[in-house]
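Before I ask anything, let me first share the structure, which is written out below as structure tokens.
One protein chain is absent from this view; the other protein chains keep their places.
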Amino acid sequence: MNLLSVQNLTLSIYTFDILRDVSFNIDAGEIVAITGESGSGKSMTALAAMQLLPQGTRTSGRIMLGDDDITTFTEAELCAMRGNDIGMVFQEPMTALNPVKTIGDQVAETILIHERTTKTDAMNRAADTLERVGLPQSKFPLSRFPHELSGGQRQRVVIAMAIALRPRLLIADEPTTALDVTTQAQILTLLTKLAREDGMGLMMITHDLAVVADMADRIIVMRNGEVVEQGETKSLLHNMQHPYTRMLFNASSHTVTLPDTAAETPLLQVTGVSRDYRTPRKTLFGRPGQFRAVNNVSFSLNRGERLGLVGESGCGKSTLTRALLGLEPVQHGTITLNGEPVFTGNSPNLSVRRCMQVVFQDPYGSFNPRHHVARLITEPFHLLPDPPQGAARKRAIDEALVAVGLTPADADKYIHEFSGGQRQRIAIARALIIRPDLIVFDEAVSALDVSVRAQILDLLAELCTTYDLSYLFISHDLSVVRTITDRVLVMKAGEIVEQGQTETVFTTPQHPYTKSLIEAAPVLPDLKGQTA
Amino acid sequence: MSRNLIFGALLSAVFLLAALVSFVWTPYDFTALNIPARLQTPNLTHLLGTDHFGRDILSLIMVGARTSIAVALVAVGIGMGLGIPLGLWAAARRGSLIDEIIMRGNDLVFAFPSLVIAILITAVFGAGAINAIIAIGIFNIPVFARITRGAALSLWEREFILAARVAGKSAARISVEHILPNVTNLLIVQGTIQFSLGILAEAGLSYVGLGAQPPLPSWGRMLADAQTMVSIAPHMALMPGFAIILTVLGLNLMGDGLRDYLDPRLRVART
Partner (left out) sequence: MLRYALKRFLSLVISLAVASLVIFAVIEIAPGDPASYMLGMNAQPETLASLRSELGLDQSRPERYFNWITGMLGGDFGTSYTYRTPVADMVAQRLWVSLPLALYALALSTLIAFPAGIYAAARRGKAGDISVMGATQLGVAIPNFWFAMMLVLLFAIKLRWFSAGGFAGWDKGFFAGIRSLTLPAIALALPQAAILARVMRSSLLDVLGEDFMRTARAKGLTARQALWRHGLRNAMIPVLTIIGLQFSFLLAGGIIIEQVFYLPGLGRLIFQSISARDLIVVESVTMLLVFAVIFVNFAVDLAYAAVDPRLRART
């Protein structure tokens, strides 16, 4: 008999249909991954299994946990089930814990809610559970507060809360999406270990096929609220039946071919750059401390070159980006573009800035919602001493929009009329419009669904041919950097620990940190020749 | 548009209209004393009754609306005129000494409730409507500075502001071009709330004699006059009280309604 059996689940919130006729099973001790792009309904499926649904939700179909249909449970029965029979881990560890309670109290609460036992006993068992998830008491006493822990450690606390009573089923909703690659690998290993040890069913919700390819026993692919394909991992990946599954798989491992360039003249030169931040005083009248976010960084980027910068959060890549763009001064070292400093005295150097543009990560936050597209993408004209007017301006707008795959008619629309992928195209148009020498892509494809990401990568490769682009591509996603750059820098704790030709660095990494990064990054199995 | 917004706007409009009409017409001359007709309860000739001098209460309330609205409006103007630029400035120079000075200054003004400011001003310059305006207006400055800075701070972290900075625009220009339009909704809502608080404050100040001086009628002073009469002529206290409550209620409902109407998150759900 199945541990969890979802049968013909259909779900709508008010008038919006979210799920249609979803059916699947999870057995005890089995790891099942539900994957799909945004809007596929995968998270709502997880919430339905917990019966933690938003107001106005109507469902039909059955969700069987063992012999019981939980859609018929009363609220009291559901409360007795949650945390006891089914545990759940969420995406955002930074906000999933109550900031004003200790981690010991929060883990013990799961036990105290469901069992008649003493506080001392619950605390002892909480300590054991925290030990199990890799937070030993010697280093992480029960009295710690969530803000004293890192993101990965907090996620371990959330897992401890979910497994404290050894539930039969654990639901993990994008448990590693907010974490760095190395932390992600550790959390995935932990989840797998816990499932195997306790014979617990594990429902993994993720958008990243690579994450589950070597972890899940079975994969369920969802799209627009329906299951398009499901099966045992190996056989599903080897004979994908549904075109959407194939598309998803190909997009996840999408590669592009960059045109060759002769990159010999130096464009951007960074020499011995350091950036310090003040930290709060340790004592009331003590001197404020210093935190060196970027330490003695030197590199150069030649005209026509596509350079990558990889590193985990907090490694200093955002600080470095701001310094390159002339948004913040640096304490030591120089940054020059075409031989001119980007920051002179106290103010940024405008003549240098007009040679440099940027594309940001968030397609939703990058635009002033009150301006139409023509005004948005011409904002960099502000940098020109003599910006084009009238017909010339119109021509420039049309050309930029067409270059990124949009139409001139889009110029009069407002930003909310576009999808995430289209917005990122508009951001690229804004960067292109003054024909800069250098474009900085700051995590520019990280917020996009894989299929959209593949299209944007194609666009970049195409623009490399037509516009002779030079760019700095900053990302935490190794597979993207590998295909879209010629050379790569690896950054750790404010320093560049390794640099070289992209392919060389990826195939024969020298620095131990680079090795651990590449090892931790989940990869899809190479199926070339078998799927054709 | 919600019922709150419509009902609130209508209620506020009634009193605004009464104030405007009072410039050209009131049922009776509000300065004319008519002792034989004093202390009449509401009737057909005097819809809201008469006071202890026989003056028509409806006329007094119409002219009083003028005082209340003018004082509160100018006080909001002072608060916005100084508070918004200060807030924008502090946000543009966030973390700097200027930011610190502006925000500490705000805290300091908060330590002087508007009544205390009014008392100080009155002690020095004497009572009057102008001083009431200044007292309420000064207290409005930190309210607007704080709310502007708070909203602007989160905007400064948004990527479209970074994009504008990469486009070489100065902090002042970004503040006017990008920040201000995106905090306007918030300021309109807060403006309505401060407007209603201003009407309450003006009534309080006039009641204790620190606001508008005779012969200028005001709702607060009408209530002060009514106090000694409350046992024999309760309508003298009820009528101006209702005027204050309905105006403030109208403005608050309008503020709530506007907040919902202008909230972009709710707008998505609406379209």
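Letters are used for the chains, namely A and B, taken in the order the chains are written, and counting of residues starts over at 1 for each.
One rule holds in what follows: a residue touches a chain if its C-beta (ideal position, glycine included) is under 8 Å from a C-beta of that chain, and two chains touch if they have at least 3 such contacts.
Just so you know, these numbers come straight off a predicted model, no measurement behind them.
The hidden chain, counted over the whole complex, makes contact with A, B.
The chain that is not drawn here is touched, among residues B:130, B:153 or B:249, by B:249. The omitted chain makes contact with just one of the residues A:82, A:275, A:322 or A:382: A:82.
Looking at A:13, A:28, A:113 or A:497, the residue that reaches the missing chain in the full complex is A:113.
In the complete assembly, the contact with the undisplayed chain comes from A:158, out of A:4, A:33, A:48 or A:158. As for the chain not pictured, it touches subunit A at residues 50, 52, 75-76, 79-84, 87-88, 90, 92, 95-101, 109-110, 113-114, 145, 147-148, 158, 161-162, 280-281, 283-284. The missing chain lies against subunit B, touching residues 104, 107-108, 110-116, 119-124, 196, 200, 203-204, 207-209, 223, 226-227, 230-231, 234, 237, 240-241, 244-246, 248-249, 252-253, 256.
Just so we're on the same page, only the chains that are shown with their structure count from here on.
Centroid to centroid, with C-alpha atoms defining each point, subunit A and subunit B lie 47 Å apart. By the touch criterion stated above, subunit A contacts subunit B in their complex at residues 325, 327, 348, 350, 353-354, 356-358, 360-362, 365-370, 379-380, 382-383, 427, 430. Across the complex, subunit A is touched by residues 158-160, 162-169, 178, 181-182, 264 of subunit B.
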